[in-house]
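Let me give you the structure first, and then I'll get to my questions.
Removed from the display is one protein chain of the complex; every other protein chain stays in position.
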Amino acid sequence: MNHSISLTVNGARRDFVLDDPRVTLLDLLRERLHLTGTKKGCDRGQCGACTILVDGKRINSCLALAVSHDGADILTIEGVARGDQLHPVQAAFIAHDGFQCGFCTPGQIMSAIGMMQEAQAGNDPERIRECMSGNLCRCGAYAGIVDAVLEAQAGADESNQRRSA
Amino acid sequence: MKQFDYVRPATVAEAVAAAAQPGATYLAAGTNLLDLMKGGVSRPDRLVDVTHLEGLDRIERLADGSLRIGALVSNADLAHDAGFAKSYPAVAEALLSGASAQLRNAATVGGNLLQRTRCAYFYDTASRCNKREAGSGCDARDGENRTHAVLGWSKSCIATNPSDFCVPLVALDAIVEIEGKSGRREITLDELHRLPGNTPERESALEPCDLIVAVRLPPAARGFAAHARYLKVRERTSYAFAIVSAAAALRIENGKIAEARLALGGVAAKPWRARAAEDVLKGVAPTADAFREAAWRALTDAKPSGDNAYKIELARRIVVRALTLAAAGTPARIPALPASPFASTSGAIHA
Partner (left out) sequence: MPELNLTSAPAHLRHGSSIGQPLTRRDGVLKVKGQATYAADNHPPGMLFAVMAVSSIAHGRVTSLDVAAAKRHPGVIEIMTPDHKPQLAIDPEIKTNPFVFRMEVLQSNEVRYANQPIAVVIAETLEAATEGAALLAPRYEMLPALVGLDAGESFVPPVVGVGNPTENHRGDIEAGLAAADKRIEAVYETPPQYHNAMEPHAIVAHWDGDNLSVDMPTQGLMLSLGRIAELFGIAPDKIHIRSPFLGGGFGSKGLMAGPPVLGLMAAKLVGRPVKLVLRREQMYGPVGHRAPTRQRLRIGADGEGRLTALDHHARTVSSTFDDFYEPAADASHTLYAAPAIRTSHDAVRVNTGTPLFMRAPGEATGSIALESAIDEMAWACGIDPLAFRLKNYAEVEPITGKPFSSKALRACYDQGAARFGWSRRPLQPRQMRDDAGFLVGWGMGTATFPALMFQAEARAAIRRDGTGAMEIGAHDMGQGAWTALAQIAADAVGLDIDRVTFKAGTSDLPDAGIAGGSAHTATAGAAIHSAGAAVIAKLADLATHDERSPLFGAGNAGVIARDGRLIRRDDESRSESYTEILARAGVAEVEARGTGAPNPTAMEEYAMHAHGAVFAEVKVDPELGQVRVTRMVGAFAAGRIVNPHLVKSQLFGGMIWGMSFALHEEAITDRRSGRIMNANLGEYHIPVNADVPPLDVVTVEEHDPHVNALGIKGVGEIGITGSAGAVANAVWHATGVRVRRFPIRIEELLT
C-alpha cells in the first residue's frame, strides 16, 4: 500500500509517495533522498550516529518510521551550515578536534545542537557529558566534543546577552 | 522487518477498533517496537499508529490533586516539565537516567510502561524463550544470566523489566488508564505487569486491543517531593540499563518517617514494590539501622536465578543508599548524572 507523506527537510517541503511503510526516517534520508550525511552505525538506537532534529528535537532516525512522521519538520547535518558559513557547533568541532574518523560526527553535531536548544546542560561540562552520552564515538573524541560544545554554548550565551542588552 | 499494514486512526475509538485484527499492535514512538521488529523478535502484521491521536500528549493537574499524564507525552517533556520535576522528583530523575536524550525525546509514557525485557535470550531469536514463544523453554536459566531476576522469577522465565520510569511510579501508586473494547477502565501500575509464573508470554494485564491512554499519580504522590530519589547502578556512567535500581520516597514529619515508599528495578519481571520494607519504616526515625532493616525485608524472598546472587546484596545496599539519599532531601536540581551513585559530588554518601 502506498502512503502519501509530506515532510519539510532542511527547510524545503518534500511530498512523496512511500511504497513501503517499513522505511525509517534514516533509510528515507540516506537511500531515497540521498542525504547521506546522516549515518547508520547500529540501526537500533544504540549509537546516535543517525541523530537528526525532528520538530526541533533530536531523535534517533533509525527508530522512527517515516510514514508515522508525516508532516514533520526535519533538520539534518546537510541543513546546518549556511553555504560556506559553518554553524558555530560545526566550527567548534573542527577547532577542538571533536572527531577523528568523522563517522559519528554528523550525529554528534545534531545532538549538540539539539542539546543546546533543550537548555538543560548549559555550560556545565558534567551535564554536557551526560546529555551527549547518546552519541558513541569509538575513536574516543569525547574530550574535544565537550570542549566544542562548551565553546559553542559560550558563543550562544554571549549573543543572547547581546540581544537582551 | 516483516511487511505490515500501517493504519493511522484519528480517534482512540478507531484505534481500538483497528487493533482488533489479529497480529495488530500499537505503534507509538517505536523506540522499543522497531528495535524488536528489526531483530525479528516482534513480527506484527499491522501497526496501529497512535502518535497522531489528539489529546494524549497533555500533562494535567486534576481537581483532586492528582496528575494525569497523557500516554503520548514524551519521556523528555515529562522529565523537563518544571512543575512535574518539582512535585515528583524521583520520577523525573528516573526518566532522565534512562536511555539517551534522543530516545527520551521520542519515547512516550505509554510506551515506556510496556517496554520489553532486555534478556539476551528473548532478543536472540535462535534461543528458546518462553516469553517470546510460549512453551519453547528458557535458555537463560543455564545461560549467561548475571543480570537476571532475583525476585518473582519462575522456572519458565528469569527476565527482568528494564524500565526506570516504572520504578518510582509503582512506588507512588500510579494508576494506568486503559481504553479497551469495552470502554475505559483503570488499574494500578502494580497490577499492570505480571510475574512470569507458567505464562511468561503474558507480560501485562492488558487485553487485546487495550490502549494505555494515561498514567495518573494520585494526590498522595505529591507528599514525598521533599524526600524522593532514584538510584541506579549500571556498567557505564550513562546510557546503560540498570543492574539494580531503587526508588525511595519518604514523608518525614517531626523527625520520623510518616510514610515510606520503596520500589526496586532490574530485579524482577515487574517494577518491584517493596511493601514489607515500607512497613518497617513507618513511624521510625530515618536511621541507618532502620534502612538496613528495610533493605533486609525488601529482599527477604530474593533468590538467585543463576550467576546473579550478588544482585541480592547489591539490591540491599542500593535500598539503604536510596533511602539515605531520600532522607537527606531531594536536591534542588536534578543532578548532572541523574540517578548515578556519582550524582553526589559532595556530602556524605553513607548512612
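As written, the chains take the letters A and B, and residue 1 is the first residue of each chain.
The working rule: a contact is a pair of C-beta atoms (placed from the backbone, for glycine too) under 8 Å apart; a residue touches a chain by one contact, two chains touch by 3 or more.
Computed from a predicted structure; not experimentally measured.
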### Touched by the hidden chain, restricted to displayed chains
A, B
### Query
Out of B:118, B:194, B:222 or B:275, which touches the unshown chain?
B:118
### Query
Who touches the missing chain here, B:3, B:136, B:182 or B:198?
B:3
### Message
If the hidden chain were put back, which residues of subunit B would touch it?
### Response
1-3, 40, 118, 120-121, 124-127, 139, 142-144, 146, 233-241, 243, 310, 313-314, 317-318, 320-321, 337, 340-342, 344-350
### Interface with the unshown chain - residue positions in subunit A
20, 22-23, 27, 30-31, 34-47, 49, 76-78, 80-81, 86, 90-91, 93-95, 97, 99-106, 109, 126, 128-130, 132-146
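Basically, only the chains that are shown with their structure count from here on.
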### Summary
Separation of the C-alpha centres, subunit A versus subunit B, in whole Å, is 28
## Note on the structure
Counting only contacts in the complex, subunit B reaches subunit A at residues 1, 3-6, 8, 27, 29-31, 34-35, 38-39, 47, 49, 51-52, 74, 76, 80, 99-103, 105-106, 236-239, 336-338
### Query
What does subunit A use to touch subunit B in their complex?
1, 3, 20-22, 24, 43-45, 48, 51, 57-60, 62-65, 67-68, 70, 111, 114-115, 118, 120, 124, 126-127, 129-135
